[in-house]
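Input: one structure, supplied below.
Left out: one protein chain. Kept in place: all the others.
Let's turn to chain A:
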Amino acid sequence: MATLEIRDLHVSVDTEGGAEEILRGVDLTVKQGETHAIMGPNGSGKSTLAYSLAGHPKYTITGGTVTLDGEDVLEMSVDERARAGLFLAMQYPVEVPGVSVSNFLRTAATAVRGEAPKLRTWVKEVKEAMERLHMDPAFAERNVNEGFSGGEKKRHEILQLELLKPKVAILDETDSGLDVDALRVVSEGVNRVRESGEVGTLLITHYTRILRYIKPDHVHVFAKGRIVESGGAELADKLEAEGYEQYVKGGAAT
């Protein structure tokens, strides 16, 4: 069973005023089949955690360990992490001019699976996955993220999640900027992947809204660069009622 283990993770970024520590000792274990929601106010470091796990060069790991099934993730390059089974659905997916969605998906699937998928079954696989996400078939011929609406970008991220079948999926504010219909479609996509029982999900969000569609097993409150409280789904209800005020103002994070 795949397990992502984060131990005492410290991460900093370079700023004009020197290195600034963003993550201050994160501990978290995500097992295959589990869904963890990470919730926290803006600036608490949630996205930094997501991008650090994926290996974005902007972030410097200053301490701690991250392992996937015992393998040292921090030693891996960005593409090696993806091939090892990590997936990051981005809040702001990047445009890639001149590269069609179908070419991009096939290139990614070939890289992650270690061999090119058979053309006939692949076309069918993509077509069905797109139908489930209510995506127009013409979408496959558009250039990656170019001129996509917010909803289209997020559907495209979840389409990749469904096709690449990672061991651990990190969803960074996948709910942001979505209307209720798009949120439902995207959540259904995430739930289909979860129902396979083969993915551990790390759902990073500012709002509790998405948790009505995707039920987490664990909820963690993130503040000032670390997890300050953990609980079950009921913790989300408490946050819904009370907000993040107590974590931001109080001494809980220090």
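Throughout what follows, contacts are C-beta pairs under 8 Å (C-beta built on N, C-alpha and C of every residue); 3 or more make two chains touch, one makes a residue touch a chain; residues count from 1.
As a working rule, contacts and distances are computed from a predicted model.
S.K.: Hey, which one's the missing chain according to UniProt: "Heme exporter protein B", "L-lactate dehydrogenase complex protein LldF", "Sulfate transport system permease protein CysT" or "Fe-S cluster assembly protein SufD"?
M.R.: This omitted chain is identified in its UniProt record as "Fe-S cluster assembly protein SufD".
S.K.: Pick from A:Ile6, A:Met39, A:Ala82 or A:Leu171: which residue touches the chain that isn't shown?
M.R.: Hidden-chain contact among the options goes to A:Ala82.
S.K.: Touch as defined at the start, partner being the missing chain; which of A:Gly18, A:Pro57 or A:Gly70 qualifies?
M.R.: A:Pro57
S.K.: Check each of A:Gln160, A:Ser187 or A:Thr201 against the chain that is not shown and name the one that touches it.
M.R.: Final answer for the missing-chain contact: A:Gln160.
S.K.: Check each of A:Val112, A:Val193 or A:Leu211 against the chain that is not shown and name the one that touches it.
M.R.: A:Val112
S.K.: Could you pull out which residues of chain A are in touch with the chain that's been left out?
M.R.: Given the touch definition above, chain A has residues 54-57, 77-79, 81-83, 87-88, 90, 93-99, 103-104, 107-108, 111-112, 143, 160, 164 touching the missing chain.
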